[in-house]
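A single protein chain has been removed from this complex, and every other one stays in its place.
Let's turn to subunit A:
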Amino acid sequence: MRYHAPSSVAEAVRLAAGATGITRFLSGGTDVLVQLRAGMVTPDDLIDLKKIPGLREITRTPDGGWRIGAAVSGAEMGRHAALCSDWPGVVEGMRLVGSTQVQGRATLAGNLCNGSPAADSVPGMVAAGARVVVTGPAGTREVAVEEIPAGPGKTRLKPGEMIEAVLLPPRGAQGGDAYLRFIPRTEMDIAVVGVGVSLTLEGGKVAAARVAIGAVAPTVLLVPEAAKAIIGTTLDDAAIAALADAVRAAATPISDKRGTAEFRKDVVGVLAGRAARIAHDRAKGAAK
């Protein structure tokens, strides 16, 4: 196994593109190192991104959104007051990953690239309309977060490509987001169901919304029908019920050691309603 610590994205991409065996990018390492120790994967090349200048920074973009470097940890996000104020749902999703110790290392980009359908940070990002900056041998492109996962443990990144940063759009006025997951315990667990909701209000009604669901399909899903169910409403009980129906209809869960398909389908509807109400409350709070 060869360990590399490149000092630029270009160098990292060059190393990755030139590698012929099993390659892993290392930022927090909270997935890669665990998989390595468990004997699930033994990379030939391990490319550490933490030494690349800028990859550990959170910056305001010219349009009023955010750029979160690929090696920024959950703990760093949680301590960034302005980011937390704009996108509490995105931050709370990331902050649910692992323990306090894991939070010191784990990253949004890593959580996305691990490809888990249950990744806690991904529904919040998808609901927020986040995009990622992907750099590879063919150059740099921007891709919607929901376009990255291809299935459990798989992404649509091409060989040699890496995620440089996550971009969040400007929050704007009267917007709010939330992420909720279901686990049988209170922490240190993996989502049995996850739901991210982001919405904006105008005149007391939902003007725009995005709803994403996790752990109920091979990838995190953006559910436009769920957004439609609440757009134009005051998020009354009927809207919440329609939202629940829409996410249940979109979910295609499996039964496994973490929960049954029937349970997941039930609970994804419950959590969607609860997350939407939290996002709604936050949007109203933001309007003050």
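Convention: a residue touches a chain if its C-beta (ideal position, glycine included) is under 8 Å from a C-beta of that chain, and two chains touch if they have at least 3 such contacts; residues count from 1.
Methods note: contacts and distances are computed from a predicted model.
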item: Hidden subunit of the complex - UniProt protein name among "YdbS-like PH domain-containing protein", "Xanthine dehydrogenase family protein molybdopterin-binding subunit", "ABC transporter permease" or "PadR family transcriptional regulator"; value: "Xanthine dehydrogenase family protein molybdopterin-binding subunit"
item: Full-complex contact with the absent chain, from A:E11, A:D48, A:D189 or A:D245; value: A:D189
item: Hidden partner interface residues of subunit A, rising order; value: 38-39, 182, 184-190, 192, 256-260, 262-263, 266-267, 270
